[in-house]
Each structure stands twice: as structure tokens, then as C-alpha cells.
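Shown here: the complex without one of its protein chains, the others still in place.
Right, chain A next:
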Amino acid sequence: MSHHERVQEELEALEAILMDDISISYNEIGCAELVKSTIFPSTANEVEKQYVCVTLEVKLPENYPDCKPVVKLKSPRGLDDSTIDHLYREINKKCDEFLGQPVIFELIDLIRENLTESNLPTCQCAVCLYGFSEGDSFTKTQCFHYFHNYCLANHLIITSKHFNEEQDKLPAWKRSPEGFRATCPVCRELINCDVDELKTAMPPKDLENAQKFEVTHELKLLQQEMQQLFNYQKSRGGIIDIEAEENKLLLITNSNEDSAADNSGDPGTSLSNTISSSSVSDGVQNRNQRHYSNYSSHR
């Protein structure tokens, strides 16, 4: 049997087993080149309980299966780097073991088994940057990103509040007819979730156990370097003098207001606006408080 026929036989078997879950691309002379399949853990078809997945890409060299295929794992979801590295090592072993024989189904089976064993996301929650522990309640979005329910609830409560505040500023005809729509913090896809339920969740366990912050010696040295650069640039007139610039701004703003009084719809960067919005930094006892009040006035 030729290489071509042997590969054809293997692929037909794969298609019979996996049906739509596999895609095969052929080159211009009709030889299979690339086999792709997205693999999920076995959860008795309960899609809701599949927390991880990865796409397997197998490139078939001309002499396959007498030489090893080139295997890549793409679009991992819920899997951290060490899990992926582990998978690659297992894949390599399997390819060595099956040299000369069909290996693609073996690879799919191997990956599926691994995913099933660790069907708990090993990545971090993108909101709190801590992992998922046994007992944490978390959400897998339709786009396969993971958040502690506690963290996602906080995100949704604040973004919907911001959204509504912005809407209230708009004239009625400009407001969004759909109202607030939740989006994934990672990829901005629309997501469906029930905030009232999410917010009943306890804070993540890792978060509770995390260590405290300490100023290290290394940090002290970095702080000193920063200070030296600041002093040097200041001596050369390179540091922005907020007060002087604000005074200039005040003059410009005043003359603008005289000539364009009808432009009251958008106050722009006027000083009165700057002052009224300084409440943003209330409660923050910081020597730079005055600087920060400036940000909020610009859109």
C-alpha cells in the first residue's frame, strides 16, 4: 500500500468517527496536508461542564506515517503554559511510539484524556489575576474565558453603572435602544449572565490567602534611580510644570468663552470643569491629588 493510500485510510476512519469535529485540508495534487480538530474533555455531552479546550493541528509530511507529523496546539482555553508544555511532551512520546503507524486518533484520545482529568481551568482569572481553586464558583463564558463569579459580578455592576451614567448624559434620540449589554473583559464579545446570581458568590480562595505587600531593597534602589532621573530632567527644564500650564490654559479658555459662548454644550477642558470633577480623587490622600483631578475633565 502506498503512503497516499495509507494516509487516506486513516483519514477516512477519522472522519467516520469524528464527523464534523474534524477538518482536513488537501494540497493541489489531492494529498492531505493538514488535519485540525478542536478537542474538549469528555463530559457525557454536557457542554456546560466543559471548562477547557484546545485545537490540535497535525501537519502531515510527505512520508507520513513513516516520519513524525508536525503537531501544534492552538487556541488553548483554560490551560496555562505548564499544562500545554506537558501536553507537548506527551504528544512527542506518542509520536515516537507510533512511528510507522497511524497516530492522529491516538493524539486526539491522549489530549481528550488529559483535558478530562484536569477539567478545571488552570489559567488565571483575568480580573483578580488569581487561579481557580476547588470550591470556587466561576463562570466560563461562551467565548471560553474564565472568571470567578465574584470578580465577573463586580465587573458587570461597575460597567453597567458607567454605561447608564453615560446614557443619562445623552439626548433621548442618541441613547442606545438595547440598553446595557454585558461584554467579556478579555475579548469584548457579548456574554449572557445573571448578575444577581453571580454576586452571591464568595470571594476566590487564592485571593484570601495571597501574601502582603512589602517594600524590598531592590524596590528602594529602583525608587532612587527614578528620583535621580527626575532631578536631572528637572534641572534641564524637561518636567511639565502643571501650575504654569494650567494658568496658560485658563487664559486660553477664557478668551474662547468670550468668543464662543454658544458652545456651552461641551465644556471641553475648561478649568471650572476641572475643579468640579476633582471629587473623583476624593478620599485619596495623595500628594499628587491635584494632578489627577485634571484627567477627568478630558474625554
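Methods note: a residue touches a chain if its C-beta (ideal position, glycine included) is under 8 Å from a C-beta of that chain, and two chains touch if they have at least 3 such contacts; residues count from 1.
Please note the rule applied: contacts and distances are computed from a predicted model.
Peer 1: What name does the UniProt record list for the absent chain among "DNA-directed RNA polymerase subunit", "Ribosomal RNA-processing protein 7", "UBC core domain-containing protein" or "Ribosome production factor 1"?
Peer 2: Result for the unshown chain: "UBC core domain-containing protein".
Peer 1: Determine which one of A:Leu99, A:Leu170 or A:Leu229 touches the chain that has been left out.
Peer 2: Selected residue, touching the omitted chain: A:Leu229.
Peer 1: Could you list which residues of chain A touch the chain missing from the display?
Peer 2: Those residues of chain A that touch the unshown chain are 126-130, 151, 154-155, 158-159, 166, 185-186, 188, 207, 210-213, 215-216, 218-219, 222-223, 226-230, 232-233, 236-240, 242, 245-246, 248-249, 280-281, 283-286, 288, 291-292, 294-295, 298-299.
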